[in-house]
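The complex appears here minus one protein chain, its other protein chains still in place.
For clarity, chains are labelled A and B in written order, and residue numbers in each chain start from 1.
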Amino acid sequence: MSTILIIEQILNGLQSGIMLFLMAAGLTLIFGVMGLINLAHGSLYMVGAFAAAAVAGATGSFLLALVAALAAAALAGAIVEMVVIRRLYKAPHLDQVLATFALILIFSEGTRWIFGSFPLFLDVPSYLSGPIRLPGGIQYPLYRLVLIGVGLSVAIGLWWLTARTRIGIQIRAGENDREMIAALGVDISKLYTIVFALGAALAGLAGALVGAIQSVQVGMGEPVLILAFVVIVIGGIGSIKGAFIGAILVGLTDTLGGIFLPQLFKLFMETGAATQTGSALASMAVYVLMSLVLIWRPTGLFGARA
Amino acid sequence: MSEAVLETRNLHKSFGALKATDDVSIDLRPGEIHAIIGPNGAGKSTLIAQICGGLQPDAGSVHLSGRDVSGLSTAARAQAGLGRTFQISALAMEDTVLENALLGALGQSGRPWQFWRSAARRTDLLDRAMAALDRVGLLDDAEQVTANLSHGQRRQLEVAVALTLGPKAFVMDEPMAGLGTEGSKTMTTFLDGLREEAPILLVEHDMDAVFALADRISVLVYGRVIATGTVDEIRASKEVKEAYLGEEA
Partner (left out) sequence: MIRESYINWIVLAGFLVVPLWALSADEPFTITLATRAVLLALAAVGLNIALGIGGLVSLGHAAFFGLGGYAMGILAHHAQTFTPLELGMFTIAGTKSMPIIWLTAIIVSALAAFVIGLLSLRTTGVYFIMITLAFGQMFFFFSISWSAYGGEDGLSIYVRNGFPGLNTLVPIQFFGLCFTALCAALFVHWKLRKSPFGLALNAARQSPARVETVGLNPVRLKLLAFVISGAITGLAGALFADLNRFVSPTMFSWQLSGELIVLIIIGGVGRLMGPVIGAALFVTLEHFLGAFTDFWHVWLGVILLLIVLFARGGVVGILTGKAGPHV
């Protein structure tokens, strides 16, 4: 196997990990600040993708499509938070699971109602399509590199937001002590709506960006949602840093496992069986990774220890 | 020292820079009530957690009837004979009073793996549970749902559950908390008689109760035992007055 292939696959893993981070960051922020487990986060990803596909179809502008994705997801998030989610902050986890599961049903079927069951397509704009030549002679799709860049910028932006800004301080205070922050005169329910909308916007952005390399369809959010859960369980719920490292780990494991495990099994099995065993095991690799992390640290890599 | 039922030897526990337990060695002798007092944040809860198994000490050991139980889980320590009551009632609130007492009896029997027999037909458990409820005066409320009990009754039930275990030593975390004057009196009388059955390590804020009950008192300040002695010795101690009683008065 050539070095070029390996580097390519590592880049692919990074790219999918970074997109997972956009999802996981919102989930972990929402859990860390509000204590809410939000299954409907995948629906917001889908909303972003559909909004982007619709706007791109109407205007032909990819940038406008991204803006639409951010706005639609943030708006959907804010509405959902105000109508349903805020009634659930003090509810048991089971209620949160059920109510957000109900939201998935409503979002998915509602989207099917409006857009139909056929996938939509969102094209990579011409100025971002095609391969680019990397040092060492590797040809790599420009768009995927852009995704990595966008994701990294968002990660840096989030770090800056939580560590350096007023709202970040409020968010971190809200994690520790609701009453104190309310006593400081911060409007807690407004803060929660903003945090939820921010998480939703990140999910919507991820949906739109990934929608351009996959198809945009109902149900696209749930597989990503579950991987994002794996990410935040590995990273430690509530930790943005954990979400970042967990996302990269999961992205790399998922991508590299799918390529290298079948190759690995070919060393001592016949080709057909090796491909089958290898790809079956690769599909489970991230979950095995998660179990190993949990055996080692039950609250994840960067989670608060119970 | 060898006669101690329950004993901690040089317990240490730190949380970062904070020394929550600093070289604590206390013992509980047969037939006595040994009270632990100290201002809030002195490390009483942390100490209890290490004795009962909720927290592992950084160093030092816990001994029950001469046996080192430091490595045992909470459940194993309970089976070894540690009867604990909680400061904030940790009862099964949806269950009846009797069911809570039955749970204690079931734990004492060590045989929870029965799936086919009705718990209500295990007469051995039932007798034990009823006897404990009777002793704390809750027999008439046996069929009540625990959530409907008054605060004082919940404290009584806490003690009843500990009784069903037939422990070698009791560890009681503020059994008087939230009881009125009347309730405190009743509880004091009850605990007074209980010490003959098994000695009690009593963490308590209610000084009247402590002075009425304790054979010995240890004073915990900033994680350290600054004095151990009889009620009179503690009352007379200058250090204690400065560190603790003086503040409260």
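Keep in mind that, in the parts below, contacts are C-beta pairs under 8 Å (C-beta built on N, C-alpha and C of every residue); 3 or more make two chains touch, one makes a residue touch a chain.
Just so you know, these numbers come straight off a predicted model, no measurement behind them.
When the missing chain is restored to the complex, the residue among B:99, B:174 or B:204 that touches it is B:99. Between the chain not shown and the residues A:113, A:127 or A:268, the one that touches is A:113. Residues of chain A in contact with the chain left out of this view: 31, 37, 39, 84, 87, 91-95, 97-99, 101-106, 108-110, 112-113, 222, 226, 229-230, 232-233, 237, 276, 279-280, 282-284, 287-288, 290-291, 294-295, 298-300, 306.
Interface residues of chain B with the unshown chain, by the touch rule above, are 52-54, 73-76, 78-79, 84, 86, 90-95, 99-100, 102-104, 106-108, 110-120, 122, 125, 161, 164-165.
Heads up, the rule we're going with is that only the chains that are shown with their structure count from here on.
Once the centre of each chain is set as its mean CA position, chain A and chain B turn out to be 48 Å apart.
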